[in-house]
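Apart from one protein chain that is not included, each protein chain of the complex appears where it belongs.
So, chain A:
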Amino acid sequence: MNLDFTPEEDAFRAEARAWLAAHVPAEPLPSLETEEGFAAHRAWEAELHADRWAVVSWPEEFGGRGVDIFKWLVFEEEYYAAGAPGRVTQNGINLLAPTLFDHATDEQRARVLPSMASGEVVWAQAWSEPESGSDLASLRSRAVRTDGGWLLSGQKTWSSRAAFADKAFGIFRTDPDAPKPHQGLTYLMFDLKAPGVTVRPIGRLDGKPAFAELFLDDVFVPDEDVIGEPGNGWRIAMSTTGNERGLTLRSPGRFLAAADRLAALWRERGADPAVRDRVADALVGARAYQLFTYANASRFAAGEQIGAESSLNKVFWSEYDIALHETALDLLGADAELADGEWAEGYVFSLAGPIYAGTNEIQRDIIAERLLGLPKGRR
């Protein structure tokens, strides 16, 4: 057991650090949940991509560096320590890309991945529906067979960044007569600018259009945009959520950097002993999350699956993120009420953590049933 980085990993860290020091914008970009900020973030993605830092873990042919999970973690630590912008491409990179690597055809990979890596095409996730959140398998949007493809109709919602994104990936019901709800579903990609798609931005708590509702009215999707076998959508959509997402949805680098900034803020604002304990908890939480991730990465590198354990991860970082931001707001005092500033925006974003990516109630059920072996309850 060790925590040693190899000389090669250290060199990679140094290279990333130097590049970031030279390129990270001196002023924070405007919020990526605004039109102007979205464009600025897209430009940043192009800059990252130009020197192959956008998707370091992908194979080189798709714009990556083909590095393993440890180097990916190193990169993420450096990325956030350098104060680099949030990733506008993350839904595509974290959710769609792993699925494409596992289930897509070579043609699909060659067509979709490079423009995703460069930020030229930003992807939105269209899973949730108004009536299907936690019970996602109850979804009703349909894809009906037509000449050379499928016609989509129905409604998707809460689609992050869809207000400004280009394309979306989602699950649709192709066999309404299948015996079970998660059968007869098909996973496919569609263009948000295609005829029949209406995108209605939704303002989140701070008014920014961070997500959108999608109305689909006989939207044509060619066969080449179906991922895997039709009817097999549920299995395909779920197959990458445990393993990859448990490790990569939120990298520890992000929280280590945030905890450092919190400690700095605490000192700047007079090192109030009454808040010290919460600052300490933030530092410890970030370290715990980093080491937990190193352990999972070690398992992953050894060829093990990270399954239901990813639910531990999700509950931990989402609760952690809120506590960290609440502490920062307390330190800001009267200024906490001001809607601008990174802590205020971070706080609003953190509040959604226990809701998206499977609510924490659902994650706790998974932990209790699959990790602790408690009896299944009613769903």
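Criterion: contacts are C-beta pairs under 8 Å (C-beta built on N, C-alpha and C of every residue); 3 or more make two chains touch, one makes a residue touch a chain; residues count from 1.
What we mean here is this: contacts and distances are computed from a predicted model.
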Open item on the list: Since a chain is absent, check the UniProt entry for it and pick the matching name: "Acyl-CoA/acyl-ACP dehydrogenase", "Cytochrome P450", "Sugar ABC transporter permease" or "Oxidoreductase".
Closed with: "Acyl-CoA/acyl-ACP dehydrogenase"
TODO: Check the options A:Trp19, A:Phe70, A:Phe215 or A:Tyr356 and report the residue that touches the missing chain.
DONE: A:Phe70
Task: Listed residues A:Leu29, A:Val122, A:Leu312 or A:Val348, member touching the removed chain - done: A:Leu312
TODO: For the chain that's not shown, point to the residue among A:Ala286, A:Ile306, A:Leu331 or A:Ala352 touching it.
DONE: A:Ala286
- [ ] Pick out the residues on chain A that sit against the missing chain.
- [x] 1-6, 9-10, 13-14, 70, 77-78, 81, 256, 259-260, 263-264, 266-267, 271, 273, 276-277, 279-281, 283-292, 294-295, 297-299, 301-302, 312, 315-316, 361, 363-365, 367-369, 371-377
